[in-house]
Every structure is written in structure tokens, then in C-alpha cells.
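Single-structure report; data block below.
Removed from the display is one protein chain of the complex; every other protein chain stays in position.
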Amino acid sequence: MSNAATFDTRTDGAIPVESSLAYSYHRSGTPRVGPQSRVILRERALLGHLILRGGAIVLDEAVREVLGLGLPGQPQGLVVDASGERSVQWLSPDEWLVIVPGGEEFELETRLRERLADAHYAISDVSGGQTLLELSGEAARELLMKSAIYDVHPSHFPVGKGVTTVFAKATAIIRRPSEERWELVIRRSFADYLYRWLLDAGAEYAIGVEK
Amino acid sequence: MSQSKKQANRLAKGGRIDRSRTLSFTFNGQSYQGHPGDTLASALLANGVDIVNRSFKYSRPRGIVAAGAEEPNAIVQLGSTEAGQVPNVRATQQALFAGLTARSTNGWPNVQRDMMGLVGKVGGKFMPPGFYYKTFMAPASMWMTYEKYIRKSAGLGRSPMEVDPDTYDHLHQHCDVLVVGGGAAGLAAALAAARSGARVIVADEQEDMGGSLLDSRETLDGKPADQWVAQVLEELAGCENVTLLPRTTANGYHDHNFVTLHERRTEHLSETAPLVNGHRPVRSRMHRVRAGQVILATGAHERPLVYAGNDVPGNLLAGAVSTYIRRYGVAPGNKLVLSTSNDYGYRAALDWKEAGREVVAIVDARQAPAGDWVEAARAQGIKVITGSAVIEAKGGSRVSAARVAKIDIDTFKVIGQAETLACDTIASSGGYSPVIHLASHTGARPTWRDDLLGFVPNLVKGVQACGGANGTYDLGEVLAEGVEAGVKAAAATGHAAPAVSLPQAKTLEQGPAAPLFQVPHEKPTLRAPKQFVDLQNDVTAAGIELATREGFESIEHVKRYTAMGFGTDQGKLGNINGMAIAARCLGRSIPEVGTTVFRPNYTPVTFGAIVGRHCRDLFDPERYTALHQWHVEHGAEFEDVGQWKRPWYFPQTINGKKETMHEAVARECLAVREKIGILDASTLGKIDIQGPDAREFLNRIYTNKWMKLDVGRVRYGLMCKDDGMLMDDGTTSCLGENHFLMTTTTGGAAGVLEWLELWHQTEWPELQVYFTSVTDHWATMTITGPEARKLLAEITDIDLDRDTFKFMDWRAGKVAGVPARVFRISFTGELAYEINVQANYAMHVWKTLFEHGDKYGLTPYGTETMHVLRAEKGFIIAGQDSDGSVTPEDLGMQWAVGYDKPFSWVGKRALSRSDTRRTDRKQLVGLKPKDPKVVLEEGAQIVFDPKHAIPMPMAGHVTSSYYSPTLDSGFALGVVKGGHNKLGETVYLPMADGQTHEAEIVSPIFYDPKGERQNV
Amino acid sequence: MQRYSGFGLAKHALSHHENWERQWRNPTPKKQYDVIIVGGGGHGLATAYYLAKEFGVKNVAVIEKGWLGGGNTARNTTIVRSNYLWDEAAALYEHSMKLWEGLSQDLNYNVMFSQRGVLNLGHTLQDMRDIQRRVNANRLNGIDGEVLDAKGVQELVPIMDCSKNARYPVLGASWQPRAGVARHDAVAWGYARGADAHGVDILQQTEVTGFKIRDGQVYGVHTNRGDIEAKTVGCVAAGNSGVLAKMAGFRLPLESHPLQALVSEPLKPILDTVVMSNHVHGYISQSDKGDLVIGAGIDGYNGYGQRGSYPTVEHTLQAIVEMFPIFSRVRMNRQWGGIVDTCPDACPILSKTPVKGLFFNCGWGTGGFKATPGSGHVFAASLAKGEMHPIAEPFSMFRFHSGALIDEHGAAGVAH
């Protein structure tokens, strides 16, 4: 144990909880998904998000053992488990983003810490600070091209990639977990701005929001 | 409005226009008709409109000269509604649409009868280049009056006065090969690159791709050239790896193959974007392209010859004459004289003749022109006058005759008598200049080639030029060069291109061109009738000669003195001629006079397109806390702090009257001091710091000591830059032996995180520590006031006993059923708890606090009240009470400086420099106004001697100043020279209204100096 | 020197303008001068002019590697103001402002100094505190200015969005009525003509390739046209100062950065004053020709390429359209870049150097044009005496050792 304080920030399900977009849904609404919709936006709210810091070799074994997923071997790598519910993404040579179903993150952190013992590493729970959006539909990629400076062409952005980049005037993580689906990981405080941006830029494609 | 007129100059057949449909449009209040496929310019010419504008300086009547981006005269104001106004539209690039409404940009009362033209005629003599530098100087006081009148004649079009109804966006494109220009070279290059499988973008500025092939006389494989164009476009359109962008201008070529393409998506349809399925599409779109390889196939611009009267309507470029006839089915006149220095010009005469109009003569500057073109003209029975040129165009509102004479180019003389040929149109060609604008955006200077009489581009890495842009004009060679460029570019991006079989072009035998730019006149240039070089800015050959006489010898000087090339056409027609004239006057060669540098944009671009979607509500992100909706619903006024929207104060409506800020803040302050208030402090930056060397790191980055802070404790710290000046402050809590939570100022969060990483990554990589931002993860609610403990106790399982949960302790537990970390720290001086919960639970906790807090008088407060309360306690705000020139010692915070720490922490060394050791530095003190009713102005300057003459020595200024409802008086913080040793002394604050306030220097702690209240 | 006047213009018109004299000579370099100025931009030419005219040093050469006035003088957005925060900077810029006010007459060259006033907008509470602080300091330093609220700003500039709906609403502004703009090229040409008339040799296309230094004292320069000697050398080379300093064997606390600017197409008059906003970051005025002249930000990297990065231009135009939504359909004609030499404290260097007789005048960052007359005047005084003029004294390069910086960054608003 690395003398870090761990803290389970979740509590029982009876307590009301608000996603990063709660205010935005209230303020800007949720355009319906219709037959014209060429982009569909869906928030996967309240997931468990952990930032892992440390050496790849040290962490890889522990993550593999505890999560059943290895660290992505390459920069910009994203690995997703068979269920599609758990993923590990490379953020920097000593930093990974782990996303798991909401509520799993504390147990995961605890088990990782047990497994890593005295190694030098850090784990930070950031579940309250970010949320995950899914984009699907034939125009999803063009919507990303309107918004982000990173090249999202399939030849450059195959399934299994994830990058942190400039998105509109904020920062976002763009991920491609499958052929059909793009994901954005955005910060809570920028969520409303980015939601408004996506609705505005997506209006041309009759963007719909699934709740 | 008068009746529509017949299209007198429209030919019965030919052109790429749709004669089956008629479009009505209005120009200068007159109604006209044209066809789909027309530009505004071609439609005006079809209708016989000669005068399209008045010139900028001399107000001379001007007509259409060119058919593309190089047009200097036909600059119009578009728009039938106020919001739909578009200034300075080039008629040659504006597709005609039904209902188009345009006006000339100059001319009063109208372009036909312009009063300023008189002034230009009479006064023109008194307006040589730079005349304004030589006059309007006396008396000095009159300049602003003179200028008022000078400004009246400024400008071309006008800005709309209403907000733009249209929207714009950006598309971030990445490709292997970007081909700029969809003419012969560009299409050949695109074809080769496309077949390799490379990602290709082809951008072309015109309505249709094909470039000069759309009006070419030449054939490919024996068929009209535009058939090949159609075939290539069909193939490219079918390629998934190819993006075709017509109506798209590459306007800027930036570093590392970043090119901006401006795509006009609706400007050809109407003045504002038409609705599609209830959605208004973007008017234009900027493609921000990062290309692996760039191919510049931008073609060449024809140069006009410079002769007297060359600006009279009816003087056109030879190539433009061909374009109007062949592409638009318009013959812009009846009787043509062609003046040329080369073979290319002959096409205009042949086309004119084929259109059934009269060619009076071809006047060729060469002594013995020969070759296929010359033969063709002679075969048509066209008279060719050799060794001669049009030396002067006659006519007022339209050319009436051409004066033609033999000339000697070498001695720049007219030989013998001039002959006057009656005509209504003069076409001229001085040869072609490769369009090198984009290449020169990269900073690469072009090279002059005597054989081409033009500059060709020098190229940076990853770019090629082909076809006209490279000075290659033979169609067969152009196509071959295009393919070669396409193959090479594809290969450079890892794509092998299969062979491309090219259509056969007939190679015509051509003769060399004569180096003719300015045509001599019988009179010397300074005395001859005006010979225009830059039509838009009214720059004449005489003006250039005068500039060189006055010592302006570099072309950059000449351009600036005469304003040549500074118009909206950026000298596309005139610059090379101007350089040639300057070279002649100086007795130098063209490259010796200078080179020509172009800057983005190639053609002007709407601000809106550059701005894209980053305007109005999306101009800049608004960052919200998890409690934002509550604040909005409770009527908060917001303050911008960085990108955050923070509640500033919460005005209540009491007895039907909304509180003023002053009232609200007084109420909020008293609530905290007497009962309890609550602040959303979630915007503070929070950084999670873990690792065995975390303490050591904190010890180096903060000015104070961190080795002995126990788990469960919190400490305030100051952070300096290595110049010793305060950078940021905040508290850091020890969560575990190797685990800390740092807080930063709201505005400083990102900067501090990067600062920590900078030191860790560059100076101390050996320290084992990691930093992760958790700002957004935690919501922070501060409850503060005498009732804080009671309220919190109702909803928490944490033991709040004052002796076990002490000031500057933190504890974990549950608040309102939610796991929370509670920090007993105070920025108000009252008992205070900062409750941190995961942000998704914040609203629940906040609302629960209110459910329980009502009975204690729980009052939400904003940043203004926070400021008053902290200032009463003498707590600083970094960035308000400090400004980048303030040390911790200046702030009187030696208690937070660990002078004896073993490591020389960041900022320490600088504190012992001679200037930071001065005792008369500006130091933070309290300021008590002598009159308690006075609230000093923040930013008021402090002086010791208010009777001193101006300039009055200043000793400091007020950094924070408020009315304190608790003290019922004004009070302030400020910095004063040597202030720490001046307690009790009086300083003065002379104000703009003539009053001088007096204040006493006091301790900055105005309230509860012993700090007892935070420990109730 | 041929005097310029309206009458003279008329006379020349009658002789077809055939008798205008050169505005300056194209002399052959002499072997030796009393003073060499390296750099023929506005500041260098002004230095030479005042040296010859006011301080009696007429044997002066100005050495310019390109064409006079071809650097930042030709590339700036021509804003002139003196409402600086700190006493030292205020004294320097106000000295300059007073010279501007009679400059056209002094030079007999109309530099079109147009006192149409400058607004520095405030969009946050801290902006307004800074504005109050600066205007109060200006007043006590004898510099004109007042603080306006949003309503006052709206009255001065009716076309600006001063509503509360803006992302960063205008809360107020500082207003300096004496501030304005001038015709940048004319400033260089006017000083060149004036200096030349007083006997100064302006040597264009002459590049300094090294310094002649013996026993710590400069005695001349190497150039591509041969060696030229002088015991006093003043370097006024803006972005190229670092390169010159290196030739002389020392470093400066300078970085040369690209600074971009742009103009719209010419429009009928619509904006009378100069509007600057530090917070949304853009500044704008309208020239006598009708162009909206817009200053973009500085690029963060070192660069001598006279061009910067495109996003800088985008951000600037976003700011302009945010302030002036009606300009959305106006079109940008041209953009360009200068090379600005920036100091860590956003104040210039007017200084002796480790080499005796060698003086530097540099580090003006984005604020050089407005200082041209004052900078030239006090630098000339310093070169003539061999001791820094009292106004120049605080701007020593050695302040970066003692720590006595004049930090205009924080409170002085955007330093253009």
C-alpha cells in the first residue's frame, strides 16, 4: 500500500444523483431521434472513471490480473473487454484511463492497490468529474470533423484507438471502441458547452439525443 | 425601377449557360436578366453595362476588365436586405441567382454621373502618389478636420448594420494529397493521385471545375476539352478516397502543409443561406486541411498592357474576352482591337471573329510574329499590325478608338505617327504570370525567369507546382506535368499510382513573347495621359516613376508610396507591370528591384467563415459547477472568473423590490457573520498528488514547510515563480502519508498543474510523485458562520467536536448520506466547513443543507460577499492584491516562508536580489478611510504628498476596497511603499473628481484580529 | 531640403511633377562616423534625426540591411497611446506622445497622426480594477484619460455589442482621447528625409556582420560593404537585436516572436476610435482608406519568419466578431506578421551593454511604434552624451539582474 488515502465516493442508490449533463438536458432539451437523424448522441452517465499513473510494466500485470484486461501496448491504444463495459485507454506513457460500470471503481482501486503494494504508482478516482458520450450514425464522423482537429478518418483512427485532443474550444478524449460507435470523454464543467456545441454542429444532421 | 433591358451582347449560341431559364437581377436600381451559369459580371456585360464602378482616388468610370479573381474594378455591394449586405463582392466571381441585388460601391449620386469624377478630373493633377504626406500640415490643429473629409471618400462597400443571419463552420480535414486548382494540371494530378488510393482533396475556386479547359479552343483526343473534364470529374466523384470541393478557394497556405480552403456553399444561391428542411445550412465553410503533399495547380493570370487610357470601360484582358465569349456566350462589344505581346492574345481575336463581331486589327508588339496562332488569324483575314501597340485608348464612358503606333521596346519610344482605329473594345495581353500566391505564403521567395517573363514559385518541403502555376502553358505539357506531380505526391505519402494515359493535345507552334509591360506614349510618362497599373488603387505608371525619382527604390517602397497592390485584388493584375516600370525607371532588372511577396488571403474571406461556430453562445466555453442550475433558479448574478460562471451575489426580491448589489452583499455578509452562509467553492482547482516524494515536492514548490504535516491536517501555502513573485496560493491537505490534495485559485488551476508537471518533468524527474487534476470530480460547498457546526451536525456522522476536529483539520464521513471529505478551513474568519463530495451528488447535498439550514438562516452568498469577508480578515486574493511584482514578504506573509528549508525552493533565491531586498518596496497594508462613509476606489493611487505638482509621486494603490456591513464603514487593502513600517501614518488618495481622500495605514486584519471566531 | 506644402504641390503639378527631389540620398559609406545606428526602422531613423537636429551630432550613419522602414515599422497596426501604468513607462510613452503631437510640422512630413482616441475595454471585475488603477496613475502622471462605464463606451462606439448578452460583457473602459493612430510608413520616411537633410547617411542594403571591439570598447562594425568605424554604436534592430547581441558576445533577455495583424477590405467609415480588448483579445481601428486594421496576438514560439500560426488569426477574428457582430459578413483581405522582440516585463531595453560605446535600444515587444519619437529622442540624447537619458535610465538591461523590473504585464492592459 502506497500510503495513499482511498475513499469510496459512492453511496446507496436511493440518493439522487445527477450526471454532468443534467442541467443541459433541462436547459437545451433533448432533440428526438427521428428517421432523419444521421447522428445519435447518448450519454453513458455515472460510470466509474479511474486515472492510473505509473510504469507500464508494473501496472500491466496488476491490471491484467484484477481487471482481466491488459494495458494497451501502444500509445493511443484502447482495449475493451468482451462485454464492452470495461476499458483501458493509454493517455500518456505513464497514464491510463480505466472506465468501468458505475460502482465498480472503488473495488477496482482497492484491489489494484492491494496488488501493487509498495510500487510507485497513483490511482485517482475522477468519476464525478467526467462523463462519456456515445456518437453513432452515418454522420458521426463528419460531426467529429467539425469539432476536433484530430484526423478521424478510419485509416488513421481504427477501432481500438483513443486520443486526447482539442474539441471545439475544450479538451476531449475521442475513442473508437467499435466500427459503429465513437465515444467522447468530456469534463463535467465543460459538458454543457460541449453539449450545446454538438447540438448546434449536429443540427445539419438532425442530431437526436437518446436518454 | 425601369423596365428590363434586352441582353444586347448575348450571343445566340455557345457558352455554358442555361438559356432555357432566365434570372432577373438588379444592378444600381436597374432590372436586368441573365441565365443560370452566368456570373454577375457576364450578365452585366451581356446587358451592355459598361460602367460598373467609379475609381477610388480619381473617381474615373470603370468597367469589367477580367473574368476571375484578378478583377480590380467590378467590386459591388450585394444585398437587398440590411442583414444580407455583403460588401466588396467581385462580380466576376459571383454566380448569378434570381433576385440578386447589387450596387456600385462608389459614385455619387450614381456611377454614370459622378460628382467626384469632376474633382478627380480637375484635382487629379494635384494628387500624385504620397501627396497627403506633403500637405494638410498647416495649421497643425486642422489635421483632424482635413482628415474628416479625407475619410469621407474612404472605403469601397459598407458593412451591414444588422447582425448576420447566417452561420459558418469549420471542417478539419486531413489528406495525403491536396490539389489546389481543378484545371487541366490539377485534374491530371488528382487523377493520378486518386488512382493510387491516396486520400485526395481537389479544391477549385470556380463554379465548375475545369479551369481554362471550360473555354479552351483546344481539343483533347480530338474532342472539345470540356468533355475530358466531365469524364475525369465523373471518375473522381466515384472515388471514395477523393473529396471534390468546387466553389472552394485555397486562401492561405500555412506552415507544414496546413491550408485553409474557403468553400462558399450558398453564395451562388442567394444572399443569405436558404432553408433546407427547416434547417439553415452554413453560408460558407472553412476546411482546415493538413495535407501530406500539396500540389499547386493554380494556373496563371494574364497581364494587361499598360497604355494611356487603359482604364476606360471597354478595355479588357484578352483572355477575359475569350472567356466571356466561349464560357458565357457574351461578346462584350462589337469592334475589337487587340494589343498583344504574345501568341496567347490571338485567341481573343479568333473567338471574337467567330462570334460574328468585327476585329479591327491585331496589334502585335513583335516585329515578325509567326507560328500557328498568327497563321490562324491571318487565315481568318484579320489584319495584323506588327511592331506596334495600342498606345492610347480614347473614349469617356466607353472606348471609342484606339491610337496605334509603332514602338521600340528597348528605347521605350513611339516611332512615327500614331494611327487612330475606331473601335469599342480593346483587349490586351502582356503575357501570363504564374499564380504563385500560395507558394509565397510559406515565406519562400519566387524566382524570376526571363524566358517566361514571370516569377515561378520556390517551394518548401512537400509541395509541387504544375501547369500554369509553374510557367508551363502548352496543354500537353501541362497534363503531363500534372500527372507527374500527382504520382510523386502519392508516392511521397506511401501510395503507388498506376499509369495514367493522357489524352492527346495538339501542340501548337508558338513564337516567343516580347517583354512589353508599359507601352510608350508620344509624351513622357509624367506628361502622358494616365496609364494605369493598379486600377483599384488608381496607381499610374507616372506615379511609379515619380516614386522612383523621389528615392523609393525598392519595390516594397514603391508599393507603399503608391499603394500599388494593396487593393482587394492584391495586385494580381498590376504588380508585375509595376515592378517592370520601376525597374525601367531605375535602370535595373526586375529581380533587382525586388520580388513580389503575397500574403494570405488569396481572395478575401468572410470574417464569419474564419470565426466558424466560435461565436455568440459558443464564443468561449462557459464552465459550470454541479450546482449551476440551482444558482440560476435562485436568481444569482454571475461573475466571469476565467471561463467559469460563478455566482456573484444572490439578489432577493423583498417586498416586491429586487435588491441592489450593495443590499444583497450587506445581507449576505451579515448572515455569515451572525448566522450561516453557504458558498459554492467548486471552481477552486484541485490536484491529487500521490507518491513517496510528494512531501519533498511540495517543500520545493511552496514557500513554506511540508515535511511535518500530519495525515488529517491542512496547510495554507504560497507558490512563487523562480523570480520570487507570488504566483498562486491555496490549501493543501495531507490525505495519507504519501497523498495530498492541493487546491489552487479558480483561474490558476490549469497553470498550476502544468507548473507542477514542468518542474517534475524537467528538473526533478527523480522525485516519485504523480499529479492528477480532480477539479471537476469534487464539488465543494463551504458553510460558514456561527451556526455552521450545528447545521452540519444534523446531517453528518463526523464527530465535529471542536477539540478533536480542529481548525485546519479534515475528516471523512458522510454528509446527507453522501461520502464526503470535510475540511475545517476558513476564508471568512468564521467557523467554516468545506464539504467535498463527488460532483454527481452535489445537488442532493446542497439541497439537503438548505432543508436543514432554513431554521439557522442559511444564506447563499457569492464571490462579492466572499471578497468582503476575506478582506475584513486581511486574506489576499492572488491576482487582485498581488500583480506579478509582489513577493510573499511584500504581503507580510513571512510566516509562510521557510527560509531555512534545506532545498532552495522555487522563488527563494530571487528574494535576496538587491531589488527584492529594498525596504521601500510596496507592501500590503490595511487602509482605514478617515471618513468611515468613504469606500475607497479600487485602483485609487496612494500618495504621501497630495500637494505635490503633477507628476505626483505615487506610493502605491488600493487593491481591494469594500463597505463592511459588520464594521459599518469602508475599509481597504492596498500596497504602500515601505508600508509595513508606516502603521498609523496617513496617506492620501487624490481622485478624478478633485476630492482627496485620507486614510490611515493599519493592519490588514480588520475583524477579529485574534482569530477567535473561526474556533467557536 | 525641398519644403512640402499645399502651395508647393500645386506648383509641382504645373510642371508635371518632374522636379520633385529625392526624399533622401543613396550615399556611399564613409570609412568613419561619429555614431553608427544599426537598424533603419522608425526608431533608428528617429534616433539619427534627433542626434543630428537636436544634439549636434551630424556625422552619423544609419545602417539598414534591407530597406528603411521595412521591418516592424511597416507591419504594425499604428496605435499610439501613452496610458501606461508604471511611472517609468508612462514617462517614456508620454514623452513620445508630446513629440507625436507636433511631429508632422517638425518633420515637414504629414505622418497623419490622428488623435481619434483609444478605448481599452474591461470585461471582468479585475479588468475594471486594473483600468481604475492605470487611469488614476495616468492622471497623477499628467496623462489624459478617464474611466467609462458600459454606457459611455456604447455612446462612443454605437456599433459595438455592449449588451449583457455577450459572453464577456463590456463593463467599461479606459479612454485616452489624445491617443490615436498614425501613418506608419510616413513616420519612417519623414524621419529619413529629416535625418538625411541634416547630413545623416542612410545606408540601405547594408548588413552588419560583426562588431569591431577592442579592450571592451566598440570601434566599428563589419558590413557586407566593408568595415565602418565609429566609437559609438547604437543598435536599434528590433527582432534582430538578439542576433546582433550575439555578434557582440552577450545575450539579451529577449525573445523574438511573430506578431500578426490583418486588414479587412476597405469599408465606408464606420469606426472612429481605436478599440482594444485585452480580455477577449483583439484590437481594431479603421484606417483613412477604410480598412479595418486588426491586431492579432503574439505567437508563443520564437520566429523570424514574419508569419505566425493561423489559429492566432482565428482567435482574433472571433474576438472582433464577438465585439462587433455586424462585421461577420465583412471580409478579411490580408494578414501578415512582424518580428517583435519581447522582454520578460513587457518593457523595452534602452541600455548600455557590457561593451563600452555599444548601446542597445530594443525589446519593445508589441508596443514599439507608438514610442518611435520618444525612443529616438532619448536614445539620441544618450548616444550623444554617452550616458543614458534620465527617462531611459530605468530601462537598463541590467535590471534583469537586480530584479528592478517594470512589469507592464499585469495591470497595463494589452501592451500594443
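Descriptive notes on the structure:
For reference, chains read A, B and C in written order, and residue numbers begin at 1 within each chain.
The rule we apply is simple: a residue touches a chain if its C-beta (ideal position, glycine included) is under 8 Å from a C-beta of that chain, and two chains touch if they have at least 3 such contacts.
One rule holds in what follows: contacts and distances are computed from a predicted model.
Between the listed names "Monosaccharide ABC transporter ATP-binding protein (CUT2 family)", "NADH-quinone oxidoreductase subunit J", "Sarcosine oxidase subunit delta" or "Stage V sporulation protein AC", the UniProt record for the complex's undisplayed chain reads "Sarcosine oxidase subunit delta".
The chain we do not see here touches A, B, C in the full complex. The hidden chain makes contact, of the residues A:Ile15, A:Ala45, A:Val58 or A:Leu91, with A:Leu91.
Touching the missing chain, out of A:Tyr23, A:Phe106, A:Tyr121 or A:Tyr150, is residue A:Tyr150. When you scan C:Glu255, C:Glu322 or C:Glu408 for touch with the missing chain, the hit is C:Glu255. If you put the hidden chain back, the residue from C:Arg167, C:Lys212 or C:Lys231 that touches it is C:Lys212. The chain not shown here touches chain C at positions 209-214, 216, 218, 222, 240-243, 246-256, 300-305, 307, 309-311, 341, 344, 354-355, 400-403.
Listed here are the chain B residues that touch the chain not shown: 254-258, 290, 443, 460-461, 722-723, 754, 757-758, 761-763, 765, 904, 908-910, 913-914.
On the side of chain A, touch with the chain left out of the figure occurs at residues 74-76, 91-93, 95, 149-150, 163-166, 171.
Definition applied: only the chains that are shown with their structure count from here on.
The distance from the centre of chain A to the centre of chain B, with each centre set as the mean of the Cα atoms, comes to 33 Å. Among all residues of chain C, none touch two or more other chains.
Shared contact sites, meaning residues of chain A that touch two or more other chains, are absent. Those residues of chain A that touch chain B in the shared complex are 2-5, 7-12, 15-20, 22-23, 26-27, 36, 46, 51, 53-54, 94, 120-130, 142, 145-146, 148-151, 153, 155-156, 168-170, 187-194, 196-197, 200-201, 203-204, 206.
Of all the residues in chain B, the ones that touch chain A in their complex are 169-174, 199, 277, 279, 281-282, 288, 290, 613-614, 617-618, 620-626, 628-629, 644, 688, 690-692, 711, 735-739, 768, 770, 772-779, 812, 814, 816-819, 821, 837-844. Chain contact summary for the complex, chain B toward chain C: residues 56, 85-88, 125-126, 128, 131-138, 140, 143-144, 147, 150-152, 154-164, 166, 168, 252, 254-255, 258, 260, 288, 441, 443, 526-527, 542, 546, 549-554, 556-557, 560-561, 563, 566, 568, 570, 599-601, 604-608, 610-612, 614-617, 619-620, 622, 639-641, 723-724, 879-880, 883-885, 910, 913-916, 937-941, 943, 950-952, 954, 957, 959, 990-992.
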